[in-house]
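Of the protein chains in this complex, one is absent; all others appear in place.
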Amino acid sequence: MAQFFPHSANAYARTSMVLVGVLLAGLGLMGDRLQRSPYVTNQGIRPEQPVPFSHQHHVSGLGIDCRYCHTSVETSSFAGIPPTKTCMNCHSQIWTNAPILEPVRASYRNDKSLVWTRVHDLPDYVYFSHEIHVNKGVGCKTCHGPIDEMPLTYQHASLQMEWCLECHRDTASVLRPREQVFNMRYQEPAPGTPVVFEGQKYTKQMDLGHAIQKAYGIRKAFELQSCETCHR
Amino acid sequence: MAQDSENDLVRIQTTKKDLGLTAEHAREKLSGARGPQYWRSLQELTEDPEFDAMMEREFPRHASEWTDPVSRRGFLKLMSASMALAGLSACTKQPFEPIVPYVQQPEELIPGKPIYFATARPTPNGAYPLLVRSHEFRPVKIEGNPDHPASKSIPQGSYPAELRWGVTDAQSQASVLDLYNPERSQNVTFRGDTRTWGTFVGAIRDAFGAERGRGGAGLRILTDTVTSPTLAAQIKSVLQANPQAKWYQWDAMNRDNARTGAKLAFGQYVDAQYRLAEADVVVSLDADFLSGSHFPGFLAMSRDFISKRKLDLAGGEGEAAKMNRLYVIESQASTTGGKADDRLPMRACDVEQFAGALANALGVGGSNGTVKDDHAKTFLNALVKDLQATRGRSVIIPGEQQSPTVHALAAAMNSTLGNAGKTVLYTEPVEIVPTEQAAGLKELVADMNAGKVTLLVMIGVNPVFDAPSDLKFADAFEKVALRAHVGIYHDETSRLSHWHVPMTHYLESWSDTRAYDGTVSIVQPLIEPLYNGRSAHEVVAVFSENPGVTAYDAVQSYWKAQNKGATFEPFWNRALHDGFMPNTASPARPASARPAASALAPVNDELEIVFRPDPTIHDGRYINNGWLQELSKPITKLTWDNAAIMSFNTAKQLGVKDEDVVTLELNGAKVDAPVLVVPGHPDKTITAHYGYGRTTVGSVGTGTGFNAFLLRTAERSNYAAGVKVTAKSGERWRLALTQHHHLIETKKWKEDVVGSSQVGNEAASRDLVRSATFEEWRRTPGFANEGEHQAPSRDLTLYGEDGYKSWVDDPAKNAAHQWGMAIDMNSCIGCNACVVACQSENNIPVVGKEQVLAGREMLWLRIDTYFTTPNTNDVSNPRAFFQPIPCMQCENAPCEPVCPVGATVHSPEGLNNMVYNRCVGTRYCSNNCPYKVRRFNFLLFADFDTESYKSRNNPDVTVRSRGVMEKCTYCVQRITSARIHAEKETRKVRDGEIVTACQQTCPTDAITFGDITDKNSRVTRMKSNERNYTLLAELNTRPRTSYVAEIRNPNPEIAVTPEDHGHTS
Amino acid sequence: MKPVGIHGVMAEFNTADELVAAGRRAYAEGYRRMDAYSPFPIEALDEAIGIPHTILPWIVFAGGILGGAAGYGLEYWTQVIAYPLVIGGKPLHSWPNFIPIWFETTVLGASIAAVVGMLALNGLPQPYHPVFNIQNFVDHGQNDRFYLLIEAKDPKFKSAEAQSFMTSLNAAGVWEVPN
Partner (left out) sequence: MATLPDNRPVDLTRPGYSTPVIAPGYNLEQVTAKIANVILTTKIKLGWFGVFIIAFGIMNLLLGAVGYLFVKGTGIWGINIPVGWGFAIVNFVWWIGIGHAGTLISAILLLLKQSWRTSINRFAEAMTLFAVACAGLFPLIHTGRPWLAAYWLFPYPNTMKVWPQFRSPLIWDVFAVSTYAIVSLLFWYTGLIPDVAALRDRAKNPIAKLFYGILSMGWRGSARHWHRYETAYLLLAGLSTPLVLSVHTVVSWDFAVSVVPGWHATIFPPYFVAGAIYSGFAMVLTLAIPIREAFNMKDFITDRHLNNMAKVMLGTGMIVAYGYATEAFFGWYSANKFEFFMIQNRMFGPYGPMYWFLILCNIAIPQSLWFKKVRSNVPVLFLISLVVNVGMWLERFVIVITSLHRDFLPSSWGMYHPTKWDWMTFFGTMGLFMTLFFLFIRVLPMIAIFEMRTLLPQAKVKH
């Protein structure tokens, strides 16, 4: 038999060429998806906690201000995790023997810290400061999402650099008046629901944003995306 | 400084509660899961009830962990490791980290914000007043106390009021590292076996009880120089109760000569305090008062001395300008000599003769002295003329290591010249009970040999190592029935003692102390003893009626006694807050020196050896401190070793060269030492720094240097003639120099001896160091910017308008600030304080001798030293120039365009950013950096394993892992925190709000940092100075760091060929 | 599925000259759909059997333009638009530094176009081809003999005629090539 390759070999040869191309493209796409997946970012994941603390209940339900627990959010890079004492301020009065609160009481009784699991955990070469964001009109919700509706706390944003850059390159799109920062029911300005800032009524976020930029002296995009802003 | 505004809020008194927290937190670190475990003390293992009780008491309070460098470094480590395996950082999953809040948060703590505590570092010749930065109750960074007279920065009226910060010295900066050293002794031992404090007290009380009957005849207490009023009072009361007991003080670098000299001159012990701000002519008789804390009052003296050389400040530029003049007659090559306007090197023993001759010429009765060679004669005559012309405005400073006669003569001359009371004050000594320590130690040894001593308690001393060799201390020591040693480390003495008690670090326990001028500070602890240490107060209390008394009670009750009544509380709190008690400086004594008619010691022609404390590790007490070990010593640039330092000629005569091993032999005693040839060292003499060559030390100090104490006798403790030097053929001792000033070959290579002058020439021809004499500067104020080494015009760019200019010159595209730095060469005295400050602030790792030898030291800031020879190629007496080199933050940074991944880029504020987490380590940037200020982590230099050291790290700075380039960033973390502070108030950063670590610690304020677009900022004023120039300007790198050319003020009558403009030789 | 019918008629020659001559004859005869096979390139064949000039050069040109544009575009977009950073005081669009990569990508684009284009135009890969049914061709086709093939697709093709015509060219052998 003179022919070494069967007739079908031609088809195989050509399709295999196409397949290789498709495969490479597929791998690339997969990698791109993977690096943004919750598996890598922990986005939306609710880690195990010693006590199933519900922001929904405490914030929406009871209307407790963020700063009641996160005391240093306005004064320090770190927002502050409430010491057991803070919990006991109320829970020595109410739910005094709710079983789920036993760890808290135990902690207070034995003077032994609760060990929570970090929900928002930036890489350690990233230096984030709550202080400046909160003071420049970046609302809690802007990064933490609908924290007031979370029965169990999870990470709202990807916390990846590209996500940080989104705002740093376009601050106007997220800024709100300082006094609105901790307001969980704050609505972005819209024709129906204007936002008043320094006596002015604003119906477009961009207009409001630019006004705030001017008023608060927000640095320009090319400054805020400079490396030393977050890395040292 | 930025934090200042907050200081008053946060600089508060430490409460016991905090201490509990801090201790617990530290222990958390120590018993951390990662890395090797460091138990707090063996007691943990030997389940001691007392310990359990203590744990019960303190376990509860967990400290929080957020800004904790441990996790940061842990992560970096994890990252490098896992990425090495995974290979894809984007896909490396970050592990869940715990977050541990307090149970009850101390109210003064704002998590994530540092707190400042005022305290002081006691040293034998006066305390160094400090302001210590503490993160979550972990002392991290040492700063000087801005308010204390001894440590405040140059008090020029022309500075803005809020610009106050405290200055410090290298040893103080480094002392925080000792606190965390895991190799500190951690438990009470008896003959090496672990015991408890309780058993120790019991045993000592028993032995002491036996002595009680005979008035404590067998009890001897040996301490280092005591500057603590409380401790002195405690000991005195013990001695009162036991009249037969004796107390001795011993420091290897003691001030016996000064004391004896004072006796000769005044009939009483006094401290001379020099007011150099008043002196126009300063004469140093072998006094090395510019090179570090081993000279009493170093901070104030250098500050005052330099304040007379800041030409823009001392009477302004131009005609009005005035400048003091420094004559240095010295027996070694020191920074003081390097800064001298006129310098005369000679052997230590000749200094006495010279002093005699000088006194004679100044008409001090009964003195004589012969000066042989002609240059010395011209020098002397010119000096005399100068002194006579400046009566009352001159000062003569005798060296600590010079003979009592010299001290006496100096005192006599000062009063003859009418300087006493003006440029020099005589006050009561800084130590509470001044003694002549060598004599005391002799007496003690005699008693021990005579068997009179049954109980010897040694606190903070190591006599077995550093006592004069002829006293044979160790032998006598053996004869004492019960020997107890109290010290921070296990050392030679503790090894031969029955009992050893770990002592507290000064940051760990309460005490009080006096600065060199007598001002009293409360030593306030920032953290509870990490290693179960006990303070001297507690130990001495053992011999009192109430052994249980704590240091806190002892100190407080002492001061209660001092000021009775209701005023105590405010007084106490004020003292703690300010860090010192106002108006407690020792008053000047109206003392006039009598002409000292003492015969001068005869001078022979033998080879002489000079003993000096080591510039970095002092008398050996800091030998376990990696920062100080790796700190290149001024002038010699030597690290990790000491050496037999000699001149080129002496080396030639002895037929030896660098790194040869020689045997030094002095009346019987022998020791092997490496040779190091240093330009400017006098001939026929060898300088040996003591403190090295210890046998019982931690891993850092092991195997470093040779023990010069072996040659040092009680009689000749500072210099001795007749040392025999024999070269050991074939043997070499590698010396890790950070600047190879001997190996420079230019014209003719293989010419190692003339080498160092060649450096001078090379540096000169490259115009790196620019200086002129006072006269020349008067004639041509712009000398520094003449010659061909100028920056090309800014318009010379390929890109025209959209080029470089658009980014920095166009305000529209610009940030609110443009940072810049100016370094005043006139002010830099090369004392190294800034280098350690930088290391401490920026978590710079220590790499060890081998890596330094390989050329891989990591220090971001270095002090380049160039020698120049006014009289051509005479390397025996060169001038030294000290040039601190941080990153130049070039506007056209050559490092940036060559980085393939953009890990080093420019910030809108003109910083040359280094993004560690982006760096892949091609090292191209370093190759292309003309200033070679970049440092590379060739191996995993950062310490990821020692738990305790992690607590020391500055949490605001990333700890760099292996394979990453790093460099000076103008302390970008400080810039950022100040900027945030300002932005919160929607304003620009004020001038002086940002102070870099090096600038803050500089005793002479040589470094100025600020916004160069602000016309009124100090840095702008410095840069507008005519002497301002930039390094290698012709490369058009446009550095943001510039230098102010140095002016020397030599006496024209002393023949020195004038320096030509802008050139160093 | 097994291929059916015939592919054409093939003749074997011993020298290149004979092949070229035969090719000319066949072309003169009016045959158009034919091909010649030789162990090395023979330029004379092109005009002999009327091979049109290939469009490959234009494909390569396009590839080069594409590669270059992509390269410079990437540089400009990343450095000026996507993440503008000041580098060593140079402008964002520092074009001199962008030239080397622009050049390299141009060459890369062109080269890939050349090879891929060549293979594509040649219809390769094609492991199976009717001519391999002729054992002689397999044994000598890539070595030392020369072949002329008249394809069945040729309008003028009649197997018998073609075979007799071939033999008239005193070929060393003539075969009918099954598909």
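For clarity, chains are labelled A, B and C in written order, and residue numbers in each chain start from 1.
Going forward, a contact is a pair of C-beta atoms (placed from the backbone, for glycine too) under 8 Å apart; a residue touches a chain by one contact, two chains touch by 3 or more.
The model shown is predicted, which means the values in this text are computed figures rather than measured ones.
One chain is not displayed; in the complete assembly it touches the shown chains A, B, C. The chain not shown here is touched by just one of B:188, B:397, B:711 or B:768, and that residue is B:768. The missing chain, though absent from the display, is touched by one residue of C:11, C:110 or C:152; that residue is C:110. In the full complex, chain B makes contact with the omitted chain through residues 80, 83-84, 86-90, 739-740, 743-746, 748-749, 759, 762-763, 765-766, 768, 851, 854-856, 862, 864-866, 883, 885, 894, 897-902, 905, 918-924, 926-928, 930-932, 934-940, 962-965, 1031-1032, 1035, 1037. One chain is missing from the display, and on chain A it is touched by residues 4-5, 10, 13, 32, 35-36, 158, 160-162, 165. Touch with the hidden chain on the side of chain C covers residues 15-17, 20, 35-46, 49, 51, 54, 56-57, 60, 71, 74-75, 78-79, 82-83, 87-88, 90, 94, 97-98, 100-101, 103-105, 107-108, 110-112, 114-115, 117-119, 121-122, 124-129, 131-132, 138-139, 141-144.
What we mean here is this: only the chains that are shown with their structure count from here on.
Chain A and chain C have Cα centroids separated by 58 Å. The distance from the centre of chain A to the centre of chain B, with each centre set as the mean of the Cα atoms, comes to 46 Å. Counting partners per residue, chain A has 222, 226-227 as the residues that reach two or more other chains. Looking at chain B, one finds that residues 905, 907-908 touch two or more other chains.
Here chain A touches chain C in the complex through residues 2-10, 13-14, 17, 222, 225-227, going by the rule given at the top. By the touch rule above, chain C contacts chain B in their complex via residues 85-91, 93-94, 96-97.
Taken together, the chain B residues at the contact with chain C in this complex read 798-799, 802-804, 806-808, 891-897, 902, 905-908, 1038.
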